[in-house]
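Shown below is the structure under consideration.
A protein chain is absent from this complex, but the other protein chains hold their places.
Here is chain A:
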Amino acid sequence: MRIAESRVLPRFARVRPGGLAPIVAILVVLLVLLTLRQPDFLSPPSLMSFLGRSAPIVLLAAGQYFVIVSGEFDLSVGSLVTAQVVVAARLIDSEPSRSWPVVVVLLAFGALVGLVNGVVTTRLGVPSFITTLGMFLILVGAVYLWSDGAPKGGLSEEFRRFGRRAFEDVPALGRIPYALLILLAAAALAVLLSRSDFGRTLVAVGGNPRTAGLSGVRVWRAKTIAFVLSGVSAALAAILLGGYSGVSFQAGAGLEFGAITAVVLGGVALGGGRGSVVGAMLGALTLETLFALMNFYGVSGALKSTVQGAIILLAVAVSSVRSSSR
């Protein structure tokens, strides 16, 4: 291949749709605004606890990234988180020794739900928007039915420590929530995966499924794996959320839209084929920062979903204007 341009190009090329520069810029601006109002927000204890609290949505955004970049949607993760928390409470029933087995069960449950989403979408040809909306409703109904309308049992302290405990008295940083460590590990895995052959192939599937199929990619399989990853990320999020805020039917409410907003904010194209998992996770952090900012400035929490909706519309509009102006 002939390099027809000078070496400076790759650096410029990073500022493009799907690049990280915009989301980093937005995050920095929000953090500055936040520290103006709340000077100690960036101090280690406050920052650590903020990151720990944000871990579930960041995990969900990472999972959602794989689905969206492959050209699909996963609307089922919010109710999946709720279902996981309720199921965990009933299975553990405050019995510490069941904590680890239940963690395994939840991960398997998440993977199974993702598998069903993926197979129904790719093999039965149901648009994923509908598939996962159906799964959302099925899970809501099933959880109510299974628990007779009120959560049963309870989570053990063993189980809850993932979401609420921390390494105490760490030099310089104070306390490091377990949730943050779990997040870092999962994020590292997600980044590795997104750069692997599978990750790159998945982007190709989202970008042009016909090309991918004719290049030997098993498109259905790649997409199904993406759904499974999203389901597993929902299981991890549920484990952290259950620990942090306890058992309720509201545990996962609205998280699917939070995750999708975060992913879109992070520069991942709805419809697939463009974006990075780091962008998606930064998008989630940005969203959480924005909510914290609204909180500190005394904006009503009721505006959260309005803000999310506006972000989705704005982000998609900006990206489609940019791509059509080429």
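In this section, contacts are C-beta pairs under 8 Å (C-beta built on N, C-alpha and C of every residue); 3 or more make two chains touch, one makes a residue touch a chain; residues count from 1.
By our rule, contacts and distances are computed from a predicted model.
A chain of this complex does not appear here, and its UniProt-recorded name among "RNA polymerase subunit sigma-24", "Ribose import ATP-binding protein RbsA", "Stage III sporulation protein AB" or "Cytochrome c" is "Ribose import ATP-binding protein RbsA".
Contact with the undisplayed chain is limited, among A:A150, A:A172, A:L214 or A:V321, to A:L214. Set against the missing chain, the residues A:I57, A:A111 or A:V203 yield one that touches it, A:V203.
Seen across the whole complex, the unshown chain contacts chain A at 1-6, 8-10, 12-13, 18, 196-198, 200-201, 203-204, 207-208, 210-218, 269, 273-274.
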